[in-house]
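Below is one structure, written out as structure tokens; comments come after it.
Excluded from the complex is one protein chain; the other protein chains are retained at their positions.
Chain lettering (A and B) follows the sequence in which the chains are written, and residue indices restart at 1 in each chain.
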Amino acid sequence: MEHALISPAAYTIFGIPTVIFSVLIPIVAVALFAYIIAKRLAPLVKARPDERFDRPGKRVFDVLKIWLAQWRHPRYMTAGVIHIVIFFGFLILSIRSTEMVIKGISEGFVFPGLNTWLGDVYYALKDYAATAVFIAVVVAFVRRVWFKPARYAYPESYGEDHTWEALLVLGFIAILMVTESLYEGAAVAAQLQAGLTPDFLAPLTLGWLFKLMLADSARATMQSLHIWSYYIHDIIFFTFLCFLPLGKHFHVITSIFNVYFMRLDKGNIRPVRYGVDEQALDDLESFGVKRFEDFTWKDILDFYTCADCGRCSDNCPANTVGRPLSPRFISLKGRDYAFEHYPIFGDFIKTDDNIMGKIYSEDEIWSCTTCGACEQECPIGIEYINKIVDMRRGMIEEGNVPQSLQKPLQSLEKRGNPYGKMEKKRAEWSKELSEEFEIKVLEKKGTTADTLYFVDSVTSYDERMQSVAQATARILQSAGIDFGMLGKNEKDSGNEVRRFGEEMLYQELKNNNIEAIVNSGAKRIVTADPHAYNVIKNDYNSPDLPPVEHISQFLQNNISNGKIQLNSLDEEGRQKVFTYHDPCYLGRHNDIYDAPRAVIDAIAGANRIEMTRSRDRSFCCGGGGLMLFYEPEEDERMGVRRVKMAREAGATVIVTACPFCLTNIEDGIKVAGLEGQMEVIDLCELVAQQMRH
Amino acid sequence: MAQIFAYILHSDGVLDDSARELLAAAKKIDAGAEVTAIVTGKGIDDACSKAAESYKSVWKIDNDALSYPNAEVVRKALLSLLPADGILLLPHDTFGMDLGPGLSVKLDSAFAADVVDIEGVEGNTLKTIRQEFTGQVNTHVHCDISAGAVINIRPGVFQAAEGQAGEVVDKSGELGDLSAKRKFIEVQEAEAGEVDITKSDVLVSIGRGIEDEDNLEMAFELAEAMGADVSCSRPIVDAKWLEKARQVGTSGKTVKPKVYMAMGISGSFQHMGGVKGNPFIVAVNKNPKAPIFQVADVGVEADILEFIPEITEKIKEL
Partner (left out) sequence: MEILVCVKRVPDTAENEIEINSEGNDIERDDLVYSVNEWDNYAVEEAIQMVDKHGGSVTVVTVGDEESEEVLRREMAMGAENGLLLTDDAFEGSDGRGIAALLKAAVEKGNYDLIMTGAQADEGYAQVGGMLAAMLDYPYASLVNMIEVGDGKLKVGREIEGGNMEVNEIDLPCVLSIQTGINEPRYVGIRGIRKVASVEIPTLGASDLGLDAGSVGEDAARVKRIDYFVPEMGEGAEMLEGSTDEIIDKLIELLKSKGGIK
């Protein structure tokens, strides 16, 4: 095809061939970029090991789904759509941009294949992509400047927000789109003026618009626009590239890696140190994260990858009720620390300082309920729970533990329950049932049962929660199950102990329970406590253990096979409006969403509605286990907030399937002053109530 | 029978409540004893004559060095005056705890602390009753008084006794060297809180049973409904949930309300030591064996976390 304008590869300005710039700009920029990336990799090299190279198939799948298909983006519709447009625009335009860089050196360069019909399709596509990106950028700009979504705001304590950075980058992108289109629009306009066959420009695109606008311009104007837009594009393109690793737009580069390496398993906590097995833990010099370099390389990749989109914090219950924790700042503060101590120019700043109390505060780290809402929401696979647990491990080792947690931890060590109550009273809740039936206590060798009911501490000892234990036992009995409990041989499951960073205590509890369960000879474990379910399934990870089931799964199965039959609700019950509150450790951490709903729906006459925040967006009740003993400063209890959500949805009965949710929500109802108007009931209690004997 | 002495605490010429309680304790050791009161300080004539209203004999020990009751100085003064086999009674308060143990060593006499009752003397054995495990169990403790004894008496448990009036004997001239390695500097008053619970007529007092800082809110709601103020026991202050100025007890404020609502308070003597003026005491506690039920007028066995919101609501409805 003939051209009417001199291309950048052939142009001279003041006698200097511009091709020199076409060659120099990429060389200098790529060298600089490589240098910056090398510097950015330094902290990853110094960091602790992480195991992220297994199961490549699953990882590639995650990349295709979460990265390429932008799976989580539409959860926030406006921002999600804008991002998807820019993301796909970038993908499409990456070929064109590379082509342009080479065209500046070699005029006739075309990627192989693009000189065929494929090229026709591609060039039209990229014209529309550039235009769509431009429009998306304008919308994003308006949104940032005028609408200012609340989740981008910076609380005062965290310093300046990143609006300027966002706007600068939007500006870069807009310029890239405009110059690319102008470069081509000018060339085509000149072709038309010269009566040559014009290159194709897709209608209603920016390039097409420029072509029309320039139709009557002087040739010299077109020529200079052609050259200038090329070099502005070239410079901005490489400036943008080198700018990416300096801030939150690093995610443009790192997100694909971050998603590839993201966690594959749910519900578990990573080991104290990869490559060190449990028996060797005693030999470790230090536990958890104290220095910045105690993070794993994936943690630091997470810090780099955070785009400051605020979705984690927007969903974080701790942040919502005003606790001093906002997950995005865990990432941003980590990133700022990395940038500051591993600068691009100048020496690395070596320090053995404990980061606790410096970049992170104790209250911040204790504020987390490990509900997992942040990780569920992050569109690029950033993790928080493991980091927070690792920082707690560091604090535990330093003895830096809130006073109110010390007593329960010590009681767990001595008595296997956080209350410090006697082991022999662990099964006292069952006395009330003794007139109905006897529950086997699998304490001695020789006594065995098919099914082991793992009760866990709070359900065993807390007066209110004991009714959940009694309901569970009634259900198992009524379904004709041969079951028993461990009695004083059962210790706390340790789910919370592990998540509070007391790893060695967790190990002791775990080993005790594994031994007791194995000795019981049971072929299946059932529990009504999602925390116990989670830790046995995902953390104990012992091949010696029989499979574990949550009572909601058991109920679903036994209702559908007819072993449990439910009465329909009476008139009063039919007036009630039920809603199901997903416990974090059943839902998000174990993907059990449908079983409990199916159980409620199996009760004839039950009117069930959904709260806005349900299933994987469920709002934590305030947390279980040790969270009962520790509450940081907050404006409102999570349980109260949750009760209000249920009320807004129009519910009068909150059904849950976790003893902790039950207590926290019950307290929430009282504090909110909604007694008599709202009630909460455990799924087991509800079923036991409706069961046909 | 050995001579019995009682150390009298006083300030501004007013005797501490313990002054006549010690007399009662002494009478339980020896009903016929002529008990000698010991008053130390600077310019203590008023206190001495007050003491002489109930004690047969009052030793006045007046010295500049004793203007503040520094236990080390008081010990030196007493050592130069007390007979070898005497029995000295002290209140088991922050002063008695400071003085008693060391004094008993220096006197080479027996020491019993926090005595809540005395069963009498048999030969050289003084039979006392004490409590252990914060009042959960009682013990009989026998004390060999052949070489004298220092006995610290729990304040507030002996019914103040009346005694015959007596005379003041000035012992100030018989003191030896009173120099000390511990020097009193000053008393820093506890920071005044938002409220002065010592002036409240009705107190809603919160103990360990509140379990969590956040639950305090319900206590304030109840107090508001009743027109009362909120006070608390020591663990609440140790946990920094409420300010020190709200703490009732020997290490906190002494209160004299008309009605005292002990909510989730077990009722240790250190706490009840701060409740004076014989108020109407209501105790709510989930442990039926809590010692508070021994001193309360009315008791309710309940979990305050459930009880408080319910009663608050009912009172609001009135």
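Structure notes:
What we mean here is this: a residue touches a chain if its C-beta (ideal position, glycine included) is under 8 Å from a C-beta of that chain, and two chains touch if they have at least 3 such contacts.
It should be emphasised that the depicted structure is a prediction, and the values quoted were computed from it without experimental measurement.
Touch with the chain that is not drawn comes from one residue among A:7, A:411 or A:690, which is A:411. Of the candidate positions B:97, B:121 or B:216, contact with the unshown chain belongs to B:97.
Touch with the chain omitted from the figure is made, among A:74, A:420 or A:605, by A:420. Residue positions on subunit A in contact with the hidden chain: 281-282, 287, 396-401, 403, 405-407, 409-411, 413-415, 419-424, 502-505, 508, in rising order. Seen across the whole complex, the unshown chain contacts subunit B at 70-72, 92-95, 97-106, 110-114, 130-134, 136-144, 147, 180-190, 201-202, 225-228, 234, 237-238, 244-245, 247, 250-254, 258-259, 261, 280-283, 287-289, 292-302, 306-307, 310-311, 314-315, 318.
The rule is short, and it goes like this: only the chains that are shown with their structure count from here on.
Per-chain CA centroids place subunit A at a distance of 58 Å from subunit B.
In the complex of the two chains, the subunit A residues touching subunit B come out as 403-404, 463, 629, 631, 637, 670-671, 675. Residues 212-214, 217, 239, 303, 309 of subunit B are the ones that touch subunit A when the two sit in their complex.
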